[in-house]
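One structure, pasted below without further comment.
Every protein chain of the complex appears in place save one, which is left out.
First chain written, first letter: the chains are A and B, and each begins at residue 1.
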Amino acid sequence: MKKTALSAMAAVLAACGGSERAVSNDPFCQAVLPMVDAYLERVRSENPTPDDDRYGGTIVVGGYGEISDGMNAAVSGDNTATQHQNFVNLMTLIDYDERFEPRPYLAESWEMSPDSLEITFHIRRDVFWHDGQQTDAHDVAFTWDVVTDPLTAFPNAAFWDHWVHGPEGVEVVDDFTVRLHLTRIHADFLDPWRQTAILPEHLLGDVPRDSLRQHPFGTQCPVGNGPFVFNEHRTNERWVFDANPAFPASLGGRPFVDRYIYRIVPDQTTLLTELLTENVDVYISVIPDHAQSVLDDPALELKRFMQRQYIFVGWNSRRPQLADARVRRALTMGTDRESIVRSVVRGYGTVAHTGVPPFHWAFDPNAVEPLPYDPEAARALLDEAGWRDRDGDGVRESADGTRLSFVIKYNTNQTRQQVAEIMQSQLAQIGVEAQPQVVEYTTLMSQIQTPSLRDFDAIVLGWSADFKLDDTDLFHSERIDRPYAFSGTRNPEMDRLLEAISNTADREQAKELWTEYQAVLVAEQPYTFVYFPDRLDGVNRRVRNVVMDTRGDWVNVKDWYLDPASR
Amino acid sequence: MTRYVAGRVIGAVPLVIGIATIVFFAVSLAPGEPGILYIAPGLTQEVIEQMRANFGLDEPVYVRYVKWLGAMLTGDFGYSFSHSRPVLDVLLEFLPNTLLLSGCALLVAFVFGTVIGTLQAVRQYSLRDSAASVVLLFFYSMPSFWLALMLVLMFSLFARNVWDWPFWLPASGMTSTDHDFLSFGGQVWDRVVHLILPVVSLALVLTAGIARYMRASMLEVIRQDYIRTARAKGLSERVVVFKHAMRNSMIPIITLLGLQIPVLFGGTVFIETIFAWPGMGRAIVDAIGTRDYPLIMGGSFFFATIVVLANLVADVLYAVVDPRIRYD
Partner (left out) sequence: MTDGARRTLSAVLPGAGQLAAGRWGAGGTALLVWLGCSTVLIMRADRVAPAIGGSWDEKLAVFALAAGLVGSWLWSWRDVARATTTKQVGISQWDLARRAFSKNRTAVAGLMIIVALYLLALLTPLLAPYDPAAQGNLVTERFVGMSSAHPLGTDQFARDVLSRLLYGARISLLIGFVAVGISVTIGTLLGAVAGYVGGVVDGAIMRFVDMMVSFPQLVLLITIVAVFQPSIFVIIAVLGLTTWPTTARIVRGETLSLREREFVQAARALGYSKRRIILRHVIPNTLAPVIVAATLGIGQTIVLEAGLSFLSLGVQPPTPSWGTMVADGRLVLLEAWWLSTFPGLAIVFTVLSFNLVGDGLRDALDPRLRA
């Protein structure tokens, strides 16, 4: 009986195959994928691998989350997806060098008109889509049209704030020249073109914009023009890409590795184990508690850089106990942010005083007088604001009896939980009662962002602090009924400065304004900015030439190569 | 018998639809929506509205329900928001993975459970019996995810890095990354090796349950007259136990297996998360977090159907195997 069971099992296993490539049965994919395969074969024979022992091998990168919208740059929002679009499968017009200055990528050059309201991009002529068609200015114009079309619901619509939207904003001068129009200039106006990959017009041009999201191009059969060609995507399991031999030589040519695989491993302990047992080469976003294990292993190295993100506690100043800016400043002074960074993220982070990250050009460490950790001063400030412990229960009350007590909400994330719990303990020492409460992420977002609800007192959250910084949506009083103004800030000085910054093109002038703005921000304290987390990645030393910095983890994936001895 | 089966099948249809309906309304009325995951400052109200429309969520709940029900009855389960693919395709991609895992676990548990239960019953209250009970219950009482993580650490990490064993198991995944380049035999072996830890994690709990039922069932059967007759006839104890008693004791185990199916499908989410196994449990749990309504509905529908069918098959098998049972 056991023998039959075993052979039955073997038959089942064999039947489940697995050696077959996962191919979608969608008609678009059925038509497109053979063309991609044919193209790959052709360019492989036309571009033989150079005789250099750096070429070859497979790299496996392990990450926590699936790339939800895949390579569809028009609808995706998350960081991993964007990086794979920009650095792996597709191309952007420009990218940044190590000093965050723009340099040509898909666009080989560009020039501005004298009044700075027009920019003309010249597109490279040696880039081809992976089905054989050439990439040209029509693709750029098409992409522009798509992302500015309201029907697409492009998530980062704010990118194009300073640009003229729709077909009036773009002009195809010739097959490789495209001109775009701005409404006004901004210091970081080129940044959106670093973030948004160009999509193929010949494949997606006829798709109705409001169903672009469901098109199989995103997750089932993307056709890119970048250094890696799509091979297969097994949902919730892995993405497989092959090196593109026809990638322009002046941009580095064919990637060194033959194959790039992104594996989805939804448990961090398992992911760490896979890295330590050398089953994956890279562990993306190592949690701080695992950093030591990576450092202890001589075969691994820990990459560390500042993320474009900050963690903060947002105060709802519509609540009576949080309405006074002095109270909020006292709460910040009562929180030992330094010890939070040292404990919660084990030192892999930098204390934040405003939302301007240290790597940003507008950052000036001496410009702003930060609020120190000073419980004595905090207590004094609370006393001054009229909050005293009148009934001896350890919690302060105002003159009319309102207790200085509130609920700190956070989503199911260990780090944020720790921040909330630590604050609870520290604030108790200055007579403030903070009760942490965990709420599921989606429910929480709808609670704080629905303008009629704003059902929260305080919330631990993280925002991205991108290269193009703009706090208007967060703190400008005109936006107070929009989703993100959940702090409820009304400060005319802040409004004035936010508007001025938005209209200044010159970085020098803008920097002065930023300094003024940050001073006002510290006084107002709509948020307690806690820290800028570092991003940690665990990389097996056999992978060479890995550069990971604030631009991204995958920024030079096409230049990674494997130590020949390890293959 | 056929009338009974037909009756059950017909009765199952409103049951499954009822379940799907409840899930639909429960999830739709929960706060939040799929668009929330894209929320970042700069996203205007118009974009959010458009996104909602693109997801098909701009209509009132009951309109959406009727549309969904209508589509479902024709086999169209809609598009999954988080995977940008038809729901049916997504579920059919995950189903074999879950079946493989659960099927192997069930098989292993059945084999080991019945044998251990039998051996326990034959020596009731002996040291063997008590020891086996305690050991099995020990594993049965463990939170499955903790057990799974311990196994991963022991047999994957420590085996390789700390204890220097010659052989260690992969920590996760269904196949290794160079699976496509292996020979056929290599591929089968690759799959087996990746199945070992997840199956053991699942099967340990099941084995304990099956062993206990088997033990109870055997104890009853062993006291029957026909067993005494068999012994009196001079048959060896081994034949008596394994050929006659065991077969008759397995009858309630079959129903038990049927009842374990919902547990297997619903409870695998922890194992699937830890072992990065792309299965249905994980897919549905992720779908709840991202408010991927079509996928949640489709998944619940699938799940309910499988459970109902499994129960039906178990009941039918029970009647077939035990001539004393009659449903007419």
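A few points about this structure:
Keep this in mind: contacts are C-beta pairs under 8 Å (C-beta built on N, C-alpha and C of every residue); 3 or more make two chains touch, one makes a residue touch a chain.
Predicted, not measured: the structure shown is a model, and the values here were computed from it.
Between the chain not shown and the residues A:268, A:350, A:405 or A:477, the one that touches is A:268. Of the candidate positions A:49, A:211 or A:339, contact with the hidden chain is made by A:339. Set against the missing chain, the residues A:58, A:437 or A:515 yield one that touches it, A:437. Screening B:216, B:251 or B:317 for touch with the missing chain picks out B:216. Seen from chain A, the chain kept out of the figure touches residues 268-269, 272, 287, 289-290, 292-293, 339-340, 342-343, 412, 414, 417-418, 420-422, 424-425, 436-440, 442-443. Hidden from this view is one chain, which touches chain B at 11, 15-16, 18-19, 22-23, 26-27, 29-31, 124-125, 130, 133-134, 137-138, 140-146, 149-150, 153, 157, 212, 216, 219-220, 223, 262, 265-267, 269-270, 281, 284-285, 288, 296, 299-300, 303-304, 307-308, 311.
We adopt the following convention: only the chains that are shown with their structure count from here on.
Here the spacing of chain A and chain B, counted between their Cα centres, is 36 Å. Residues of chain B that touch chain A in their complex: 30-33, 36-48, 50-51, 53-55, 79, 81-85, 89-90, 93-94, 96, 100, 103-104, 107, 111, 149, 152-153, 156-157, 160-161, 168, 170-180, 182, 184, 187-188, 191-192, 273-276, 278, 282-283, 286, 289-291.
Of all residues in chain A, those touching chain B in their complex are 2, 5, 9-10, 12-14, 16, 18-19, 21-22, 24-25, 58, 60, 66, 68-70, 72, 77-78, 150-159, 161, 210-211, 213-216, 218-220, 234-238, 261, 263-267, 269-270, 273-274, 276-277, 279, 440-443, 445-447, 449, 463-464, 470-471, 473-474, 482-484.
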